[in-house]
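With one protein chain withheld, the remaining protein chains of the complex are depicted in position.
So, subunit A:
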């Protein structure tokens, strides 16, 4: 190997280099960029996205937006109907529902995003390992996932919350764990489609480590379905978290949280419909926004569904 590959020596003049007819598309259009454009062009992105932005702003600017202290009890205005002073009315302790709904968005969003982060990261990791290594690793991991999947999500979350004690942290962990098997299955399926491709074989033939191949070659090729799952599960997570709080195992009463507020208004539903209704409407709107956006993401990313 005395000859080195210096470029001066190289392009062999005898070599017909330009004989090949070639179509060169616009430079630097990555497959990802094309998909991003498709996503941005989708109607659902704008509808769901703008609603989501409203929710995010609401959570971020809660102290500015809320007209009252969400925890301030005022016996004078107990259970009053919506009015100019209290646009969403007050609950039986005289707390302003609008302020509580605004502050509640903070908790719901934090819980929702944390749950999804846990499910997506852990689930994707398990799916990658199971799909790439196959064999015993696959069997053990996926049987554990099957066990988790065998419990209805809410029951699993309730059981975990019950074991860990009440509070926001247990809600996050419980709902997060409940979502892991779904992510693991979706990821594993996608990995199985990629792991036997020639480019993975070529990467191995170049001497890449398994961890490198998983990160550089496999993960980018399976990330699309995971992103779609993430948005869809975000909606579930907020709903689950609210349900757990509604059932009284999650966030505890004085704290403003949509699920807990819906529960608190249950007792006075006949005298004051507004106490339960407004927080539940918020849950519904949030779930709707995320789902609409998730759908347009799926349309943009999933090549099988894309209209040509």
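Throughout what follows, contacts are C-beta pairs under 8 Å (C-beta built on N, C-alpha and C of every residue); 3 or more make two chains touch, one makes a residue touch a chain; residues count from 1.
Here, contacts and distances are computed from a predicted model.
J.: Mind telling me which option in "Cytochrome b N-terminal domain-containing protein", "ABC transporter ATP-binding protein", "Insulinase family protein" or "Phenylacetate-CoA oxygenase subunit PaaB" is what UniProt lists for the chain we can't see?
T.: The missing chain's protein name, per its UniProt entry, is "ABC transporter ATP-binding protein".
J.: Which candidate, A:50, A:83, A:139 or A:197, sits in contact with the chain we can't see?
T.: Of the candidates A:50, A:83, A:139 or A:197, A:197 is in touch with the missing chain.
J.: Of A:122, A:149 or A:208, which residue touches the hidden chain?
T.: A:208
J.: For the chain not shown, which residue from A:67, A:152, A:193 or A:220 touches it across the whole complex?
T.: For the chain that is not drawn, the touching residue is A:220.
J.: In the whole complex, what residues of subunit A lie against the chain that is missing from view?
T.: 1-7, 9-12, 14-25, 27-32, 197-199, 201-209, 212, 216-217, 220-221
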